[in-house]
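Notes for the one structure printed next.
Of the protein chains in this complex, one is absent; all others appear in place.
Let's turn to subunit A:
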């Protein structure tokens, strides 16, 4: 074996090891979801359950108003993602292609917000929303996430990579700013925009801390918060928790599978060819 082959082999071994490491939690979740209550608690853990408990999925689904949670999650995720994309596209356009008074300062201020840890924002956001009497409403679940400067920044970079000459050309050809944004920039930045959408869908769907804090009734809870139903004073029913978790992540797996090529493309290149 020559040197190249050995390094190839090593490369693959490292990647396979990394892949397995990433998969273990998922497999463990699936494994636990199929165990009986006592098997799930045993130490040392049982790896292969004696009898696969498919009923766990049905039990888990009926253990709490999961349909309600599911609908809430969908509503919040869809509106948050669409709203955030809209604000992102408009703001990124302004920062990338327009000239206005104070642009640099506004940009710097926005940039500093990226350095504030999310946890720091929980209390001020909570106080603000409670003053508006919005706690335990969709507003509370949606409004704080309608703008993300991370997304604005990313999209701005993509917009900036699209040459100004295209903008001038479009102007000379008779397209206004609004037309240029939606018919030129947005289609050209499609990979980035889809990647940002996918990241926000996943973020919003998985969000736990914030919905837990701003909701206090089953009517408004989302799926991740609903999972806490399986933890009671008497302990946690791990097999049902894991069964419910499995159900919850399926939509995200689908999103990822369908958008994977865009997510990777959006992260790795600017999205403009030719």
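The rule is simple: a residue touches a chain if its C-beta (ideal position, glycine included) is under 8 Å from a C-beta of that chain, and two chains touch if they have at least 3 such contacts; residues count from 1.
One rule holds for everything that comes next: contacts and distances are computed from a predicted model.
Enquirer: According to UniProt, what is the chain that's been left out of this complex called? Choose from "Sugar ABC transporterATPase", "Cytochrome-c oxidase", "Bifunctional protein PyrR" or "Aspartyl/glutamyl-tRNA(Asn/Gln) amidotransferase subunit C".
Expert: Matching the unshown chain against "Sugar ABC transporterATPase", "Cytochrome-c oxidase", "Bifunctional protein PyrR" or "Aspartyl/glutamyl-tRNA(Asn/Gln) amidotransferase subunit C" yields "Sugar ABC transporterATPase".
Enquirer: Using the definition of touch stated at the top, determine which of A:25, A:44, A:124 or A:174 touches the missing chain.
Expert: The missing chain is touched by A:174.
Enquirer: Who touches the missing chain here, A:2, A:165 or A:233?
Expert: Residue touching the absent chain, from the options given: A:165.
Enquirer: If I consider the whole complex, including the chain that's not displayed, which of A:91, A:155 or A:188 touches that chain?
Expert: A:188
Enquirer: In the whole complex, what residues of subunit A lie against the chain that is missing from view?
Expert: 163, 165-166, 168-175, 179, 184, 187-188, 272-274
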